[in-house]
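As you look at this complex, bear in mind that one protein chain is not there, while each of the others sits in place.
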Amino acid sequence: MPVDAAPDVTIRPIEVGDRAAWEPLFRSYLDFYKATLTQDVIDEAWTRLMSSDPQFHIGLAAVVTSGHLVGIAHVLFHRSTWSKTYYCYLEDLFVDPAARAKGVGRKLIEAVYAEADRRRATRTYWATQEFNYRARGLYDQLATKSPFVQYRR
Amino acid sequence: MPVDAAPDVTIRPIEVGDRAAWEPLFRSYLDFYKATLTQDVIDEAWTRLMSSDPQFHIGLAAVVTSGHLVGIAHVLFHRSTWSKTYYCYLEDLFVDPAARAKGVGRKLIEAVYAEADRRRATRTYWATQEFNYRARGLYDQLATKSPFVQYRR
Amino acid sequence: MPVDAAPDVTIRPIEVGDRAAWEPLFRSYLDFYKATLTQDVIDEAWTRLMSSDPQFHIGLAAVVTSGHLVGIAHVLFHRSTWSKTYYCYLEDLFVDPAARAKGVGRKLIEAVYAEADRRRATRTYWATQEFNYRARGLYDQLATKSPFVQYRR
Partner (left out) sequence: MPVDAAPDVTIRPIEVGDRAAWEPLFRSYLDFYKATLTQDVIDEAWTRLMSSDPQFHIGLAAVVTSGHLVGIAHVLFHRSTWSKTYYCYLEDLFVDPAARAKGVGRKLIEAVYAEADRRRATRTYWATQEFNYRARGLYDQLATKSPFVQYRR
């Protein structure tokens, strides 16, 4: 597997100047899940990403040398009854289709892991659709599929 | 399905006086998952359940007329980039084996739903092991199995 | 688990005199799968069960001391490119709901195993719906869930 995954890609926190570049990536991600969010929910998600309040997600951006955003991750550190510190939940992960197969997703996940370590989170996890084969090919390399299934009201 | 599920069972918040009755239920639950938590993690979980800080879980207890606890639920309301309000995550749910098959689990989940509605959570969800057939028999009646699988670092 | 599962139950080949008792069990089994077969398909299934031609299924009956049928199994020995002998496919398995939880299903599967051994089959297998929790509770004790999923045209 790529030792030098995406050598020209840097992962950094999403910043206020990323607003215009971030929304199309988030919307493409939602499109992938055939999900629709109203503009006010998207605006609110952005406002919270810019907040330093720990109840909200942190945002990570994958940026190429030109400064262009090619990927995003939204990560929530939340409490668990099983942990004195935090669980790290990678809620959203998206890489621009034009920038795929170059290790950008891998770099984003590795940055999530680094942040989880920094905060001494005792678990890092995410969910994906069973048939999201492309993503799972990567996830199988970086993590373990748990035997858990998810129920929703 | 039981219209009068567990008629002698009341669901109420876990209270400070439940400490002695709560720990064996939480420990039995952990045993079921072949999980071990150190005493300080369990103590911390309890302290947080007693806190009103919204970053921590709320606790629900299923209580029979005698006042005896026969079930518990730990519920976290956390932020989501997909929601202006909250997601409701039922992290732990346990019913004393001696009190099973009487609708206690159902009543606890219904109380979680009621609390989720009160807080206008836009999703209520939980995870369970694929082979937890007994629980899934109930969950299939109350919720929908999503196509999501869970990855863990 | 039951060492003396269903002590009053005997497993024997389905015989011509079982015709009247067999059809309701096969039909209940089909009902469980919300499947409908026309009468001529059911008649043909019976005719083939009575045949000794090895291209057809063998039938096993679970019989209580009174002679009453409480369960059936239909088993096909077919060729595989991976085996010089046969694979043993348990296509249909049904136990009368009134006779459940007494080890009848277990005894039927054990009889299938014995027959598979007699014919030196190199694999014995069956399929069940992911959410057939009751049956899977038994199967998990007697066999291993493979990582295979089934596609159908």
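Labels for the chains are A, B and C, by order of writing; each one numbers its residues from 1.
As a convention for this text, a residue touches a chain if its C-beta (ideal position, glycine included) is under 8 Å from a C-beta of that chain, and two chains touch if they have at least 3 such contacts.
Computed from a prediction, not measured in an experiment: that's the story for all the values here.
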For the chain that does not appear here, which of the shown chains does it touch in the whole complex? A, C
Given C:Ser52, C:Thr65 or C:Thr81, the correct residue touching the omitted chain is C:Thr81
Go through chain C and note every residue touching the omitted chain. 26, 35, 37, 40-41, 44-45, 48-49, 54-57, 74, 76, 78-84, 91-92, 113, 116, 123-131, 136, 139, 142-153
Interface with the unshown chain - residue positions in chain A: 131, 133-134, 136-137, 140
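Operating definition for what follows: only the chains that are shown with their structure count from here on.
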The angle in degrees, nearest 5, through which chain B must rotate for its Cα atoms to match chain C is 180
Gap in Å, rounded to a whole number, between the CA centres of chain C and chain B: 39
How many angstrom between the C-alpha centroids of chain B and chain A? 27
Name the residues of chain B that each touch 2 or more other chains. 131, 136, 145
